[in-house]
Structures are given as structure tokens and as C-alpha cells.
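Only a single protein chain was left out; the remaining protein chains are all shown in position.
So, subunit A:
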Amino acid sequence: MPPKNKVATKPKATESAPATITTTTTNPTTTTSTSQPASQPSEPTTVLERSQHRYEQTRPFEAARRQHGLSKLSKEDQKGWICDQLLHLTDRLPAASRSRLLGPKASKEIWWTINGTNSIVRGLKYKHKSEPHTTWGTDRDGHDVGSYSIERFDERTKKRIALTALQVSSRVFRENVEREKRGYVDARSGQEVIVTEREIDEEKVRRSKMAALKKELYGEITGKLASSVEWEDVVPIPHEEPEGALAAIAYPAEYAEAMSYLRAVMSKKEYSPRCLRLTEHIIAMNAAHYTVWLYRAANIFALGLSIPEEIEWLNEVALANLKNYQIWHHRHLLVEHYYPTIASDPTALAQFAKQERDFLIAILSEDTKNYHVWSYRSWLVGKLGMWEDEEELKSIETLIDEDVRNNSAWSHRFFLVFSNPKYATPGKGATERDEKVTQELVDREVKYAQEKTYLAPQNQSPWNYMRGVLVKGGQQLASVQGFVEEFVVKLGEGEEEEEVRSTHALDLLAEIYAEKGENEKADLCLRRLAEKWDRIRGGYWEWRRKCLTKSAKVVEEETEKVEAVAVA
């Protein structure tokens, strides 16, 4: 190990170690002016090393004892060490108690020795190895700043100074904002304090710098809101939850911050543009947040903002969140609010209806059976009175043409045709007959369903539709017997002969036979369904068969009763 003799050091000192640290006990200062060659063979590379180094330089006796042990030191060094210890032990005491503790004579001797050794009175404290970190603290990654290289540390210090300077300026700015609010008059200029646009802009820049520095230095993420001038006056309400709460989510910092501001503004029932922006911010992170959506609507209504603009914004959000349903209730609220303003203007109403339909067509092309979209659509038809709108029916037909199995489209058609308040009896159940429904309408719809059935006979949608239409129109199911029988060939005439192209046809055929009192035929249909064509529903077909015998019994009983009465 090459000793790194810097100054006037005595080469022997290094060579004679470990016996003594100082060859000249009379002048141990020489040691302090040099680095301790034995223990510090090289330039410190880290901050920690440098402080160790400095410690040893300021406390030569202690350093020597640590290295060699007290007993190996020369008498003079031992004395120097004792004085040094006493001095540092009593260092923190007030002068008066110090002298009381040691007595004037002892004090004097200590000081004499100290002066004689030229020792440094203000030595550094020692860092114990057991301590996890040095007094330098940790950085954003949890690393000990003490392990930094000197250059890196200096860099860091510069940044800290810059941050402090920014914080001071920022505090001045905030004070001025406060003063402006209170109408404070500046004593020197005699004018009211005014925060100019430029100052605000400067502060914005300052805050983003501060946030960047804080993040760099301490890994502290200053949320967008906390560093924003706009949210200056709001005291956020942080998420409160006890330790060990169930299903607790490790919220991303940005979300947690936004929510704490939301709680604050909601509790004050604030409605403002910034609240609107806050809701947008949260929705972007969690679109399934019903509270935020309702609060957003409340803001829009309170501020009297443009509904069409909001709807335009909503279209984007809806396309990005296809499975979300809060969006659709929000839209519902918007339209409820908007409707009265256009209700008396047929052109505006028609235009709005068209716009809405265009968007609905667009979103349904992405997700053809989206339940929430269809729910909204049926509500909209009622709200805007789109019953007679040919385009509505046409666009449903387009969807059915694209996918004849789209049951949502079939359901909407049923609603469109049979809930039209122009002729539908209000309060009629969907599976009930409505006397006001015309034969013409029933024929048209039955024909439509039948045409679509031919495309794919096992597709249940048109079968359900047709049956629904017949019931609505109060028509016998038997009126479509011919059509139904097209799909069932030679039933019960042997495995080879029998052909069923649609189990739904067979099901309806059973109903038709039952309706006509031809229970045996009905039973055959149901039996064949259970045995062969639709075995998964065996239990259901069995029940249907029981219902047949039952209704037959009821009929019998009733006939008997009637006969009995007649006889009486």
C-alpha cells in the first residue's frame, strides 16, 4: 500500500504502525494534518468515505485507538485520547456545568493538553456500522446517499439548493395570491396586491420544475393537482381506510390524488369547470366509477354547459369503453336534460334523433349485442318519439340482415312495432294479447319472421319473434301450422324417415297440436324432442308432456261439470 503522503508527514509514522499513530507525541497534529495512511490508503471515493476520512482527521486519537487499541498507544497519545474524549463528552454541556463536572483544574489541564496537541476541538461524530444509513439519508430508489460519489453528491446538493430556491419563490407567490384574495394593500407601493398572468405562468413553470426535482431527489411524486395553481385552495381528503381493510387496492398515485381532491370538492358541493376536468381525469383512469359520472352530470347541469358538446366528448369515451354502462346512464341523463330545450322544435328533434342513431349504429357495429347500448336505444325511441321514424326500423333490418341471429336487434324490433303508443295499449304485458294491434301489422311481422326463418331454421330469434307476434295479435298459433310443418318431416315414422330441420319448429308444433286439442300428436313432438332432437331439455319436455295430460284432465273435468249442471 503506497502511503499517500501529502503534506509534511513523517514517513516513519506510516512505517512504524501499528505501535503508535504518532511518532512524535508532542506533536500529534502532524497526523491530523495528514490522512491516516494506514487506514485511509486512498482518496475517498464516496461521501461516506469522505466523512469517515474527515472524522479520522478531526479525531486523530480516537481514530488511532480504533485502529490499534488503547493499550498500544503511547502514553502521550493515551493522554491526548482521554482529553479528547472528555472534551467531546462534555461538549454539549453548557460551559458552567462543564466546569462543575470536571472542576477548574481538570478543565485547565484538558485544554492545555488539547492546545498542546493542536487537536481540533470540533471533531465529527462517528457513524456506527449498525446504523442502516448515514445522516445523508436515502434517495428515490432507497439507496444510501452516503454511497454516492463525491461528484454525484455535489450534483445532488446543487439540485437541492435549486429546489429550496424554487420553494422560497413559490411561497412568495402563494402569499401574494392570499393577499390578493384579501385585498391586501402593499405598504410600499400603496397599491392592492395583484397576481398577474405572467406571475401565474411563472409559478406554473416553477411548480413543474419543483415536481421534477422532488421526483428526482426523493422519488416523491407530486400529483398533477397538488402542484397545480388551480387547485391551490383545496385541501384534499385522503383515502381513509383502516389497516387490513378487505379488497384494498394499491391505488396508483395519480388516481389516489385525484380521488382525494374529488372527495374534497364533492363534500363542498362545488360545481365548476375545474371539477368537470377532474371528473374527466378520473374517468380516464376508471370509467366504471358511478359516483364520478353522477357528479359530472351535476356539474354540467349546474354550470349550464352545452349538452351537444358533452355528448360529443362522450362518444369518444364510449368507443374506448365498450363494456361500460355508466356512460349510457350519463347519456340518458344528458338527453333527459336536453330534451325540453328541443321538444317544441320538430326539426331540431329530428336532427338530434338522427345524430344519436348515427352514433348508435357506429357503436353497435363494434359490439352488436351490447346490452347497455340497446337499453339506451329503446329508451331513446320512447323519449324522442322515434316510433314512426322509418330509418329506425330500417337500421334494425340492416343489423338483422348482417346477422340474422342478432337477438338484440329482434328484441328492439318487437319493441318498436308493438310498443308504439299510437296503437299499443299501455300497461299490457309483453306476453299478453293487445286488441289494438291490427291484423295487417301481425301479418306483416309474421311474414318478416318467416322469411328470416328460412335463412337458418334452427335460429331461435325469428321463432320467438313470430310466436310473440301471434300472441300479441291474439292469433291462434295454428294459423302458422303449415309453415311450421315445413321443418318437420315424417315425425314418428321411424329413425330413417324422420327429419327435423328445426327443434323450435317441433316445439311450436307441439303447442299448435295442444291448442287444437290433439294431445297425442303434441305428445309425440315433445317425446321426440326429449328422445332425440333436443335431449338437453329432457326435463322440460317431460314437464310439457305432463302439462298436456293435465290440461286434458282439466278440460274433461270442466266438461263433466257442465254436463252435470245441464243434467241438473
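Going forward, contacts are C-beta pairs under 8 Å (C-beta built on N, C-alpha and C of every residue); 3 or more make two chains touch, one makes a residue touch a chain; residues count from 1.
By definition in this document, contacts and distances are computed from a predicted model.
For the chain of the complex excluded from view, the name given in UniProt is "Protein farnesyltransferase subunit beta" [choices: "Protein farnesyltransferase subunit beta", "Vacuolar protein-sorting-associated protein", "Autophagy protein 5" or "Ubiquitin-like-conjugating enzyme ATG10"]. Annotation: of A:Ser149, A:Asn315, A:Gln355 or A:Ser375, A:Ser375 touches the absent chain (contact as defined above). Summary of contacts with the chain left out: across A:Asp345, A:Asp358, A:Glu402 or A:Glu451, the touching residue is A:Glu402.
Summarising the interface, subunit A meets the missing chain with residues 237, 239-242, 244-252, 255, 259, 262-263, 266-267, 285-291, 294, 297-298, 329, 332-333, 368-369, 371, 374-375, 378-379, 382, 402-408, 411-412, 414-415, 418-419, 429-432, 455-461, 464-465, 467-468, 471-472, 500-503, 507, 532-540, 542-543, 546-547, 549-551, 554.
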